[in-house]
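One protein chain omitted, others in place.
Up next is chain A:
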Amino acid sequence: MDFALEDVLDENYGPLSLKVSQYPKNLKYWEQVLNYLLKKASPLNKSIDERLANLIRFTYSGMLSHFPFLENYYIDYALFELKLGNVKEMHRVFKEGLLKFNNRSLLLWVEYLKLCNELIADNKQLFRKYELAEQSVGLHFFSGEFWELYLDQILLRSNSPKPYLLVLRKVLEVPIYSFSAFYSKWLTAVDEIRDLKQLTYFLPELEVAKRLKIDMRKVSRRGPDVQDAKRQLKKFTKELYMVVQHRTLEIYNLFEIHLKTQFQTSYETLLSYDEIVSWRKYLNYTIETGEKTLIMLNFQRALVPLAHYDIIWLMYANWLQKDETNFAYAKNVLLQGLQISQRKVRILKSLALVLIRLGKRQDLINVFGSLQEAFGNKIEAVDDFELFMDYFKITTFLQELVSQGDQDLQAARNSLSFDPPLVLAMKRLSYGTHKNGQMELLHVLCEMYNRFSGPELQREIFDRILDQGWEFYLSNGKFWLELCKRIWFDTDISYLEKRRYITKTVWPKAARYRKTTKPEMDYFRKSYLPEDSEAFASLFKCVHKTPDTN
């Protein structure tokens, strides 16, 4: 066994592993390399080369860190460890996998429990696992298999039929795909009642007298009462069946039938719009039921195929905040989403808001500091306007309000590496036509009444743009409209000053670009200065008559 690893791995390994490191978000390459390694290592048993085994382990972990919701590969990995005789490792893999799902993975639980049935002799230890699984995935629409396993183990490992019936009674109420199988188990159990005493397995003793009107302590002629009790129990069962069937069919027909993808896919695989919509509708439906366990389970289920999209992460966090006011949990969901989702902007914003709510100032500084770093300290150059605006707003929010006179003091207290809003905004605005949303940014600046005064804004932004003569702004009606509004809404300037400044200074400048600025200026005139129509008309009069044709 003393050979170099390179001897086992022929020249094919190099290109495969290179592909994986180049395109780690492509599932196909991971699968290729894994298949290759497993083939080299087969037959899998205790005697395989430790270094090869470690390589396989690294590959599994690498793959699962990029695709944390690949249920099948956790199972593969665990089985691999089992074949190598590492039972402890097998447990570790399953537990780690379950942790990624917050324990809400039906597939992992079923496979894990199947192995545990064989491997764990201690009843208490085993049933603790079953109870945890029940708590996590018991309401899963396809949890029938789990419940079968559970009931089988109870029958096998318990002396009394009572625990079996107690659990079975709960399953009856759960709307699951294979619900009717459990009713037949229940009805068989009812049929097998031989004595009134056994009724306490099915319902509390008090209710036997109260609801079934049967005296359990009756001495003579108990036979007819047993028959009567069975009949009544069957009647209740039938009613329960109707209710559960109604709910199950509703869930199935409205939603489950439309959900085709139940596994995590490669990043470049897109899901059909219909499927995404179905998930959304399903989740909204579940939220309306108000059953918290089920809601969280279904969110976790939806995340398996839709982890690459931001939509489910946001819905989940939103529900946690809105209905549960659980901001800490929402934060965790968003953090995980930030790692996995392809589109991060909205998740980042949501996370920032949650952190604000939780009072985590330092976390916010860290998050936005690293965002700034990620863009080489030139966040203003980012193409995504939404991302820039979120950065702008949140970092502004983190800075102290500077009032006139104590700027030095405030600057010392700020001690943040973020640019002050006016500086950052000006940097962004200097990109002119090369970036989106410039006018929106200008609008936001004009409404930051509490941050800086009108003259300061005029000096730092508008005058500088005017001085530089940036065509992009000067030829844009919205720029002039913002300028007019800035002046008009300034509570510190008198009416006559405002009116004079706009009609005598702003309009003549804007009129130089009358072709493009006229509509917005006309809108302003109509809204605020109709009496200056004549002045406006003479400034903005088109030199050429419009052609008649068309």
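To be clear about the criterion, a contact is a pair of C-beta atoms (placed from the backbone, for glycine too) under 8 Å apart; a residue touches a chain by one contact, two chains touch by 3 or more; residues count from 1.
By our rule, contacts and distances are computed from a predicted model.
A.B. asks: Would you kindly match the missing chain to its UniProt protein name, picking from "tRNA-splicing endonuclease subunit Sen34", "LAMI_0D10264g1_1", "DNA-directed RNA polymerase subunit" or "Mitochondrial import inner membrane translocase subunit"?
C.D. replies: Per the UniProt record, that chain is "LAMI_0D10264g1_1".
A.B. asks: Using the touch definition up top, pick the residue from A:Arg57, A:Arg92, A:Lys162 or A:Arg343 that touches the left-out chain.
C.D. replies: A:Lys162
A.B. asks: Looking at the full complex, which residue from A:Leu99, A:Leu156, A:Leu254 or A:Leu270 touches the chain that isn't shown here?
C.D. replies: Of the listed residues, the one touching the omitted chain is A:Leu254.
A.B. asks: Among A:Leu18, A:Leu119, A:Leu155 or A:Met242, which residue is in touch with the absent chain?
C.D. replies: Missing-chain contact among the listed residues: A:Met242.
A.B. asks: Across the whole complex, list the residues on chain A that are touched by the chain not included here.
C.D. replies: The list for chain A reads 131, 134-135, 138-139, 162-163, 165-167, 169-170, 173-174, 200-204, 207, 211, 236, 239-240, 242-243, 246-247, 250, 254-255, 281, 284-285, 288-289, 291-293, 318, 321-322, 327, 353-354, 356-357, 359, 361, 364, 389, 393-394, 396-401, 421, 444, 447-451, 488-489, 491, 494-496, 498-500, 503-504, 526-528, 530-535, 537, 545-546, 548-550.
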